[in-house]
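The other protein chains are all here in position, but one chain of the complex has been omitted.
Chain nomenclature is as follows: A and B, assigned in order of appearance, with residue numbering initiated at 1 for each chain independently.
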Amino acid sequence: MTARYILRKFAQAIVTVIAIVLLNFVLFRMMPGSPERATKNPHLTPEFVAAERAKWGLDKPLFPNQLVAFIGSTATGDLGYSIKYRGQPVTEVVMNAAGPTVLLIGLGEALAIVVGLWLGARSGWGRGGAMDRIGNAFSLIFYSMPYFVIGMPLIIIFAAGLHWFPTSGMTTPGDKTVVAAIVDIARHLVLPLTAVTLGLVGAYSILMRSSIIDTRSEDYITTARAKGLPNGRILRSHAFPNALLPMVTLIAINLGYVVAGAITAEIVFNWPGLGLLTVQALDARDYPLLQGIFLLIAVCVVFANFAADIVYGYLDPRVRF
Amino acid sequence: MSVDPRDLARSTDEALVDARLQDATAVPESSAADVATAKRSRRERAIEAALQIRGRRQWAPPKQAKPGAPLLEVRDLKTYFRLESGTVRAVDGVSFQLDYGEALGIVGESGCGKTTTALSLVQILPPNARIVGGEVNLMGIDLVKKTENQLRRYRWREISIVFQGAMNALNPVQRVVDQIAEPIEQRLGEPKATARAKARALLEVVGIPKQRGAAYPHELSGGMRQRAMIAMALACDPAIVIGDEPTTALDVMVQAQILELLERLRRDLGLSLILITHDLSVVAETCDRALVMYAGRVAEEGAIGEIFRRPRHPYTQKLLSSFPNIRADRRTLEVIPGSPPDLRAPPPGCRFAPRCTFAMAVCSEVVPPEITFGDVRVACHLYPPGSDGAQVTVPRPNAIGASVPLVEPPPDLPPMEVPA
Partner (left out) sequence: MGLAGTELGAGRWSGTGRRARDFAARLLGRSDGLVGVVILGFFTLLALSPSLFVGPLQTVLSATGTPLEPPTSTYPFGTDELGRDLLNLTVHGARISMLIGLMATLITIVIGSVVGIVAGFVGGAVDNALMRLSDFFLVLPTIVLALILAPIILDVIGPQAEFLGIRATLLVIVIVIGLTSWATTARIIRSQVLSLKERMFVDRARVIGSGPGRIMRRHILPNVVNLIVAQAVLTFATAVFTETTLAFIGLGDPAAPSWGQILNNAQSAGAPGLGAWWYIVPPAVSVVLVVLSFTLLGNALDDVLNPKTGQRR
């Protein structure tokens, strides 16, 4: 993997981000009724609104003035002011909500990757049989279930029913010591994390199984067998690294869906992250906030894809350019 | 003739090594003289390093080896494949023997079962294949009866394979030197550093510069990949190296280099070689004996000289005559009409009968018994038991042969350049 490769992928990522910003512009400024949508905010004083309008050049023509102003303000992190959150800057609101979401998705994705890849590899490498088919069936079922469809029964059974875990939210109110606070968050995290992980494990397991089955019939596996290496080592050193390659791409493509799913999971569990924020913004038609969320999520997905490209380049020596 | 090359390993004295080399491989005078008087080139040193490798290992034979047993004795091997459409009898009663230091060439058309035979020796067959009968006696140990776990002891350490098409036979995400070091580390228990060092020495032996060892398979040319595979096959000092069409995917120039390498390694390391190919020229150049297979059975087997000068089985004759001879007067290339039988339902009797110019009534009824005379073994009704290798019956043209001009087996083919 050369520096050229990294730079090329980085440039592509930047281009996509610019495209996203432009899309934002089209949606929020060019659509009929946009300027009003952007600034109609009962929580801001009229003078302030007028100043904002002037700053964004809303009384000036779309191109190039508004476009330039838009790009400029986006680049500096000024995304406007939230309607729902009483005039708070969008950037602030969004950043506050980002933490819980990262916690949930980050852990969920990490767990799902580890467990899913391992399960898929075991399943694909083995000789088939009842265990493999049952496992495959389960994976297929979970793969077809949206996260909230997994989440709701979890709440019903484990929270409402057995009272092992709280039914919603990330924290219970009240002062706590640091340790108690962490434990509290952990308790609240279990069910949503399970939902997210289960939803993803199915997909990764099925895909990895397929990839391992493809790899099994390759010639270098025969060579490894002829070398007299034990089965486990052939899987670990020869089959797995090669089967992993298409998985990296698939995981990257899947990232977008993970984000989308996280939104629904947060709704079910009342998890105070970006997902819940999105729904609230939608309800209130809080366009500046929506725009900010969209921008953040989209840019994160783009850079996650970029990271995946780098990882792939590192894993596969055949990638040159 | 069979000097135990294990003796080679224990000797580090150069002169002794040379003397043993002379004995062990019955190399023509000139070559032995060359070895003795050649300057110590870099290659020579590399080869010595390889010999040192062997010396250090003390190449002990497996514990269960029977003293005095031949290196490899295959008896009546049968390997069948189970398909949805039937059972394919890919190898149906193949027997041969391999002695220490010998090079055996297995020749035949595609699908005649040569590769399956080779893979059956160490049982790395696809899941729908099964050895249904016969013995594979490696130094007296029957490998057919071993379980998968037991077999692993013999894989690569006693028998290793150089596969065709090394592009796919090498792990694309692992460096070449690591792949060669892997069996040294895993199977011989050497520490990583030593294994890598030996791997690099092996690369030198096969003619790949040390720096290239850190490359990945796709960064090497076809010829170099094949050399790397050969180096890998030598990693554990095997007794037998099987080359499965090792030169098929290469162009002629590279082919020649690879063959020369194999020959030199055989001489210098005292290897025994089984070369599987459909190309007779390869066999002529590198092997001591040839085994001609047809449709899962042995047609003919013998010393190279005999096979080429006096082919006895009609199939061998056809193979040789379809092989253009530069020295002979011009003649049209002969084609063997028809195609090999469907091995799910092979014809009764001799499997070559439907395409054989000399087929007689008995050929399509009775499986021809194998007759041995001198250095040659044939399975053909033209040579019934008790004959001395001369054809006894003069065949009559038959329905099959009617469309093909009857060709008398010439007692003396135009002499071909055959290495003694």
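Please note the rule applied: a residue touches a chain if its C-beta (ideal position, glycine included) is under 8 Å from a C-beta of that chain, and two chains touch if they have at least 3 such contacts.
Only a predicted model underlies this, so the values are computations on that prediction, with no experimental measurement involved.
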Determine which of the presented chains are touched by the chain that is not presented, and list them.
A
So one chain is hidden, and I want to know which residue out of A:P89, A:P241 or A:G256 touches that hidden chain in the complete assembly.
A:G256
Among A:I213, A:L250 or A:V319, contact with the omitted chain is made only by A:I213
For a quick check of understanding: of A:I6, A:I267 or A:V311, which residue touches the chain that isn't displayed?
A:I267
Touching the absent chain: which residues on chain A qualify?
16, 19-20, 27-28, 31-33, 37, 140-141, 143-146, 148-149, 151-153, 155-156, 159-161, 167-168, 213, 217, 253, 255-257, 259-261, 263-264, 267-268, 278-279, 282-283, 285, 287, 290-291, 293-294, 297-298, 301-302, 305
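Assume only the chains that are shown with their structure count from here on.
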From the C-alpha centre of chain A to that of chain B, how far is it in Å?
57
Sites on chain A touched by chain B in the complex:
218-220, 222-230, 233, 237-238, 241-242, 245, 315-318
Listed in rising order, chain B residues that touch chain A in their complex are 122, 124, 151-157, 160-161, 163, 165, 168-174, 182-183, 186-187, 216, 218
